[in-house]
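We show some of the complex, not the whole, and keep each chain where it was.
So that you can tell them apart, the chains are marked A, B and C in the order they are listed, and the count of residues begins at 1 in each.
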Amino acid sequence: MKAKVYVTLKEGVLDPQGQAVARALGRLGFSEVQDARIGKYIEVQLADDVKDVEGHLKQMCEKLLANTVIEEYRYEIVK
Amino acid sequence: MSAAATKKEPEITEALAKEHGLSPDEFRRVHDILGRAPSYTELGIFSVMWSEHCSYKSSRLHLRNLPTSGPRVIQGPGENAGVVDIGDGQAVIFKMESHNHPSFIEPYQGAATGVGGILRDVFTMGARPVACLDSLRFGRPDHPKTRHLVEGVVAGIAGYGNAFGVPTVGGEVYFDASYDGNILVNAMAVGLARTDKIFYGKAKGLGNPVLYFGAKTGRDGIHGATMASAEFDEESESKRPTVQVGDPFTEKLLLEACLELMSSDVLVGIQDMGAAGLTSSSVEMAARAGNGIELDLDKVPRRETNMTAYECMLSESQERMLAVVHAGREAEALAIFAKWDLDAAVVGRVTDTGKIVVKEGGKVRAEIAVGPLAEGLRYERPFARPASLDAERALDVAKLPVPKDLGVTLTTLLASPNIASKEWVYRQYDHMVRVGTVVRPGADAAVIRVLDGAEDPARAKGLALTADCNSRFCALDPYEGARLAVAEGYRNISTVGAEPLAITDCLNFGNPERPEVMWQLVEAVRGLGDACRALETPVVSGNVSLYNETEGRAIKPTPTIGTVGLMPIAADAVGVGFEEGCTVALLGVNTDEIGGSEYLDRVHGKQAGVPPRLDTTREVAVGTACRNLVQAKLVRSAHDCSEGGLAVTLAESCIQPARAGAASVGVTIKLDEPLRADLLLFGEAPSRIVISFPPEREAEVRAMAVRYGAPFEVIGATGGRRLQIYQQSTRVVDVPVDELTRAWQGGFRAVVS
Amino acid sequence: MNVAVVRFPGSNCDDDAFHVVGRVMGQPVRFAWHKESSLGAADAVVLPGGFSYGDYLRAGAMAANSPIMGAVKEFAEKGGPVLAICNGYQIACEAGLLDGALTRNASLHFECRDVHLAVEGKPTPFTRAIPAGRVLRIPIAHAEGRFVHPNIEQLEKEGRVVFRYVDSAGGTNDAANPNGSMANIAGTCNARGNVVGLMPHPERAAELILGSDDGKMLFASLIGETGRRV
């Protein structure tokens, strides 16, 4: 079983990386780029027989994968 | 009219004022000053300007008594940073500041933005930052939060300083239960400028335009300044979205743009936007010049939509500056900002009204006389010596058992995270960028050379830098503790061979509304002043951080001292490491004072007694002798005694190689003092430096020590692979250096892995 | 020998390279600004260390697309000597001037300390004057220096591994590898040998006052102090 976790900065939190990337894309001639935000994409490989995957994933995100002070997360489970 | 202006504002009540940290009495004063009720924006402005963080309302009365001038002082406290003359038309500009609360909430970003803030304080005055130091205090090593906080804080300091390009060359790290719920992150920045190119935060010249430049404004850290002045409670966890994120890349551009702007003649005054952002920068600049400023918030570059005037004025978005330029020269300034890809705009002008006027959407949102805002409040808070102090100090040394094997005790102390090597920390810091680091972290003070203006880069002069405080001493006696902190800084600078010039401080205390805490502050400031007068190191800048407590438990009083020294030739500095075949001597006097020592805490589980006595005359004698010995190239190594006492000092000199790549060396020491062995070895009396030199130089070394009035005694010789200490022919310690090395190198890692 | 030190936004060892070329080596040196599309008259180019564009996204990725890099590529194609240090190395790899990629250190930490380097491979303008078998002591300071290449054997065979992390006695082992680089690789060159990149900072070890002047040999080699002109 695999989980895909997406961690992004909360709205309103400064994203210096995203800003720099958006500008760089502009300089490369992609004038259509208005903004960019950079987050993390984490693939977690899980044993197939876990009970309460959802509950565990939520905890993994809260405890480690996301810094909930400034980030939010979502996940998908792929069987 | 902008969308923002149509937002409904809350009703201004005493309760709302209280939420803003203004007491009913303070709220009444707001009314008196305005002659009417404040608007929401005005309430916000008053709340941040009158916060403890910005106004120093509890400490000001006492700080007044600090010595702040001296023959070399160009600018003392009151500006963004202190300025000290180092000759040849050059000045060193430095300051230390806390970022404690934000770092507890979000260690990486809190520490990172702390570094960013202090760097701006220094380069806003015209200096290029050449070094940073960091003084850190965490809770017990085994506290569940400690590891996460240590890793985050260190990574944050590294992440910001390394990218910005300033070497982080020194600091300190301590662990103590009193910081379990309230860590300390104090950062110090040091810069160099030409004495004729120093800039001040003054909004001079009626009609001159006020420019904003740097990053765009967002809703970051709104109420950061008031948060920094409030105690922690359960709720502060929910204040999280106010965390600011640092952008060292933009800061680097900001630095280069500032220096370029400063090398032209368009600039009148400049100030960074630190705590309370646009509010404090504009108010302080206007106040220093005795002028007013009118701001048009519609011009402020913004990152987010629908920001209100209140939010714009209180935002603590990082990497922003406010500048006043000569009328008609805006375009030149804007061209420089464009070159460095920075946002910039003319956002206001200097007026003669003596008022800060804030317009937004065509309406006046705030109009306040600058004087009372900037002057802030001044409280004469009651203080009282805590009744429990005598009981805490009580110590019956006779009842302490002498450990059976003092070699084991020494190894234990070396492995204490408070004493163990901090290499895990400073390896994460780029401490060599700018090709200036002559003495790297690990010695008593770092030394960086001053390349600018040096005729021969190999013989350039140097700056010696250190940050110090033993808060265990301060808890037992804040007056003596503060004096000892100043003396330790003085001594660390002298040990490498430099002359102490001046200090900056960061005064970290609990809630000043509690008389016992206030007493600690008053006593510490008194001690600080007395020591600085005696050692002739004036205080040129500093910072006060109060309300460092969680649920009513205050941190140990922690007046961190940053000391800056001058080294005529940087390359002459010495390190702590022994080399083979040298004579070892002590400058100073051993005692059996054990109060507040690491030994007492670590081995006997007691934080008790009184701190060792400081004799400033002896401190000066020992320091002056050492400095002159180093500069005369008579000694090969020097290392002072601090935590862990004489035995730890000797061990550290054995462990650390004299030169990169060289092997470590053992030593045999013979002590004569008829004192209890454990107290003699591990007592932490100040004013002691262990030096080593080739045997044939002994007479000269002794003569020099005597000339400066420093007690001098040969205590042993280097060689072999063991540390052996004899007391009156009894062998009290005998441990292989490799064993000591393992303990010392592994002690800190134990905390983080 | 006219040396151009390229200055990107976020470069922070640009002054250091300038100092070493200009003051320590006594050569004419100037900065080339990233927004320019020409290098002007230059006999050699240094891509200095730092955090160009904050090292956001990936170290060196954005700087690799700067206008000046077009000129640097042209210069390199004509055989001009290019020394790419630390962030400069990352930029050179991202720009395709050199092969491979520099990834996050295995320790996941920024590492600032001295390392030892063996000098190997084909002769390059920056190494030809370094005595054979000499182990250099030079500092590193990076968080993304783990060298990755899909075909190390090929690189080795072509003599394009120029610097390798070793212990002080010259031995190659894991303990001497500060970042987990494949085959302990610290620096490489292009096929022609005129573009050399390395993670360690030779400019920080070019004066004894800083603890080592082993790094000076790279610059001395370039200038041909040993009598050889490039």
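The rule is simple: contacts are C-beta pairs under 8 Å (C-beta built on N, C-alpha and C of every residue); 3 or more make two chains touch, one makes a residue touch a chain.
It should be emphasised that the depicted structure is a prediction, and the values quoted were computed from it without experimental measurement.
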| item | value |
| --- | --- |
| Subunit counts for every protein chain kind in the full complex | A x2, B x1, C x1 |
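Just so it is clear, only the chains that are shown with their structure count from here on.
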| item | value |
| --- | --- |
| Result of counting contacting C-beta pairs for A-B and A-C, higher pair | A-B |
| Inter-chain centre distance, chain A versus chain B - centres from mean C-alpha coordinates, in Å | 36 |
| Centroid spacing, where centroids are CA-atom means, of chain A and chain C in whole angstrom | 34 |
| Two or more partner chains touched - positions in chain A | 16, 20 |
| Chain C residues counted as touching two or more neighbouring chains | 53-54, 56 |
| Footprint of chain B on chain C - complex, ascending | 9-10, 12-13, 15-16, 19-20, 23-24, 49-51, 53-56, 109-114, 137, 139, 141, 143, 168, 201, 203-204, 206-212 |
| Touch list for chain A against partner chain B, complex | 10, 12-16, 20, 23, 67-70 |
| In the complex with chain A, residue positions of chain B that touch it | 105-106, 108-109, 215, 218-220, 240-241, 243-247, 249-250, 303-304, 317-318, 341 |
